[in-house]
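Missing here is one protein chain; the remaining ones are kept as they sit in the complex.
Chain IDs A and B follow the sequence of writing; residue 1 opens each chain.
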Amino acid sequence: MDAGAGMTPGATPRVRLTGISKSFLGVPVLHGVDLDLRGGEVHAVMGENGAGKSTLLKVLAGVHRPDNGTIEVDGAQVSFTGPTDAQRAGIAIIHQEFTLLPHRSVAENVYLGREPVRRMQVDRRRMVADTRKLLDWLGEDGIDPTAVVSSLSVAQRQVVEIVKALSTDARVLGMDEPTAALADHEVELLYDLVRRLRERGIAILYVSHRMREVFDLSDRITVLKDGRFVTCAPTRDLTPDDLVRHMVGRDLGEYYPDRARTDDLGPVRLALHGAGNARVRELNLEVRAGEIVGLAGLQGSGRSALARAVFGVEPFTTGRLEVDGVAQRVTRPRTAVRLGIAMVTEDRKGDGLALRQSVRDNTLLVRRAALRGPRARARSDVPALLDLVNVVARGEHQEVRFLSGGNQQKVVLAKWLAVEPRVLLVDEPTRGIDVGAKRAVHELLRDLAKRGVAVLMISSELPELIGMSDRILVMHDGALAGELPAGASEGDVMALATGHRTGAAA
Amino acid sequence: MTWRPRLAEGTAPVLVVLLLLLVGLAIAGPAYDEPSGYLALLKRAAPLMILAIGQYFVIVSGGFDLSVGALVTAGVVIAARLIDGDEAATTWVILLVLGFGLLVGLVNGLITTKLLVPSFIVTLGMLLVLDGATFLWTDGAPRGALSAGFRTFGRGALDVPVLGEVPWSVLILSAILVAAALFMRSGTGRALVAVGDNEAAVRLSGGQVDRLRLLGFVLSGLLAAVASILLGGFAGVSAQVGNGLEFRAITAVVLGGVLLGGGRGSVVAAAAGALSLEALFTLLNLLGVSGALESAVQGLIIIAAVAYASLGGGLRHRLRSRPKQRNTAQPAPS
Partner (left out) sequence: MSILQEKAAPADRTAIRPGVRSRLTPVVIVYLALVTLLVVGSVLVGMRGEVLLDQAGILNILTRSTALGLVAIGQTMVILTGSLDLSVAYLIGLTSLLAAETMAGQDGMVVPGVLLALAVAAAVGLVNGLVITVLRANAFIATLGVALILRGYLENNYTGPAGDVPRSFQHLGYDRIGPLPVAALLMLAVAALAWWYLSRTRPGYHMYAVGGDIEVARLSGVPTRRVVVTAHVLCSVAAGLTGIYLASRLGSGAPYVGTDAGYDLESIAAVVLGGTLLAGGRGGVVGTIGGVLILATLDTIFDDLAVDPFFKDVVRGVVLVTAVALYARRMMADRNRGRLA
């Protein structure tokens, strides 16, 4: 049925997904994906952002119902109407976001909603004992079942999440980027845990895009690309180079605006010299007026941390930051804004827009919030700004929460254009917006660069990053791993970003 | 661009309610055949409307101010004791009362923003402190007397060309309302609402969130002091003058369609909410409904208003989704 090789014939897989398709609002996300999970194996699913990994996981968890295809558990076909069905079938998923109550104990969290009752009381002794048993079974006896969750480290909380999942007698465990929130030494602990789970016969679906993790841990790897099944093979038969080749190398077929020519480039607007803080270290880079510099890296590599540090959210504690050749201390966003730095954040609803306010109010938000004196009072031509970014709204008094994602993002850009920034940091500028709006955002960014703005662009979408950037900086583990010229291949970027290759390639 | 009137979301219902009440008044009471009847209503409503405007600034930026009732009482009691019938003291005492309101607002705001104590608790503490302190200072019962000059603002009127006799309190209210409406159209005013909507967005846009919230509390304190001057003049010196006004002001603001928790609503609608409450009480009076039932009606109305806002709004905006702020550890950014 699938291209998988090297499996023991005859053994019924714990879970088998066949021909799974799923679209959202007519946009196909998965096309006929096959996957099978066996007890005692770690099965990694790899692919770029948007390859369909998370959707596949949610189908398995019963969160999404597939449009087509079948799900079999222990050889019997099932259909999940909700997460509880999947749980009953022994499938548990550990999401990236923690679902623990910080003020309650480990045991209380593990049994939340299913507390054992004995003689009218919660049987706390049993709860604690069972939790301890599970923790011991996992070899995590360092965690006290009566400890309050807020006193645990991030890695320990993850263990609690896993225990919570296992306490429902799960035999299939889906893990979505489990190391994203962990420090390196905690990652090692997680590895141990995953191996122990495997030894105990649990089937593990491990979604990640970190090369090293996948090779360290998994028995088999399935690669998805653009929602399609590419390959499934035993890990030992694959090399990192193979994997990168499978994951990338699609026909782009997309249009990107022309890159900057040498004479477009102006003076250095933003420079970092040995800058660092708790999340990033020894950063040296320059961004010139007129260029778009791409910043690549995996989740947690420090890409966004770099932008946040430049913008003063989590300021640099070491090294030097220069704006237009002058060393500056930026310790809060207000300072950054006044120096002409703008940041389009990754989470546009969470910290980019005031959703209940009008398009107009959001467009003027920065100008009103950050500027004082004549610059703040100067009349700004809101319609012209909105025209420039090409927002489609019923009017400038419409609340932004009613706009599409693409138009919301354009409003975010407009609010920064209103203060004419000289340095623009953009983090995932086209995440979750449609193709047309994407293109408009790309053209707008290039246009700004042409007008002398220095643009530093973070993106997880490699085609976008490569298509847009005049140079690409790649981060790995909190530091710059190398620089690539315009038009570098996705393979080159991935190799640096996954730590498969180190050092500058250009 | 052509200007056309537009209403902030949630404003329309209160205006409809107000209009119905005014029509009801015109039908029920002969006094409301001519403008003077409505002027008298406005005069009565002015202190509550001013309090509602002040409360609006705090609520729209995401807080509560429970201390305004106690502040009104304190203002009246302080003024009576200091003036003690001495006409010459009027001016500086008025300035002092205003300054006192400002100071109380400042303290509320500073404790809320710097010590991270919920504003509900801070202003509750302030309520206790003010209640205790004023009576401590006056030995238990209000003493002294207000001067005629002081009381003019609450009960006197000014001869205005064209309009004729217009109560001082209506003039003051109009000035405050216009100023508040203009302020809410200004950059700082819009930023204040944005703080109530999404604090992080304002901070990341370079705004000073703490200062804006502080400003809300200061304005609330200042306007409570103004209301106390009007009420002192209107109703005279009493230790109960401010009782329950904080809840009445919050009711008025909510009735005006302002969202508790901040981020939505207009200041004019908040004032209209206060006027509606007064108009309602007047109407109930005219209809011979026992004054005692006033509060029951008030209670029903605010529950209905909030349920309408959340259910009516909920149905229309089922699809809106806002990421929930969690205080569990977030995955490292990027």
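Details
By definition in this document, contacts are C-beta pairs under 8 Å (C-beta built on N, C-alpha and C of every residue); 3 or more make two chains touch, one makes a residue touch a chain.
Since the model is a prediction, treat every value here as computed from it, not as a measurement.
Contact with the omitted chain, checked across B:72, B:146 or B:250, is made by B:250.
Only one residue from B:40, B:82 or B:129 touches the chain missing from this view: B:129. Only one residue from A:186, A:242 or A:322 touches the chain missing from this view: A:186. Of the candidate positions A:20, A:35, A:100 or A:449, contact with the hidden chain is made by A:100.
Interface residues of chain B facing the missing partner chain: 64, 66, 111, 115-118, 120-122, 124-136, 139-140, 247, 250-251, 254, 260-261, 290-303, 306-307, 310-311, 314, 324, 326-327, 329.
With the whole complex as reference, residues 83-84, 99-104, 108, 112-115, 117, 120-122, 124, 144, 147, 150-156, 183-186, 212, 278-281, 476-482, 499, 502-504 of chain A touch the missing chain.
One rule holds in what follows: only the chains that are shown with their structure count from here on.
Residue ranges of chain B in contact with chain A, taken from their complex: 1, 6, 9, 187-188, 190-191, 193-194, 197-198, 200-208, 259, 263-264, 317, 320-323, 326-334. Residues of chain A touching chain B in their complex: 96-98, 100, 102, 149, 154, 157, 180-181, 279, 297, 299-308, 311, 313, 333-334, 336-338, 343, 345-347, 349-357, 361-362, 364-371, 376, 383, 397, 399, 401, 415, 427, 458.
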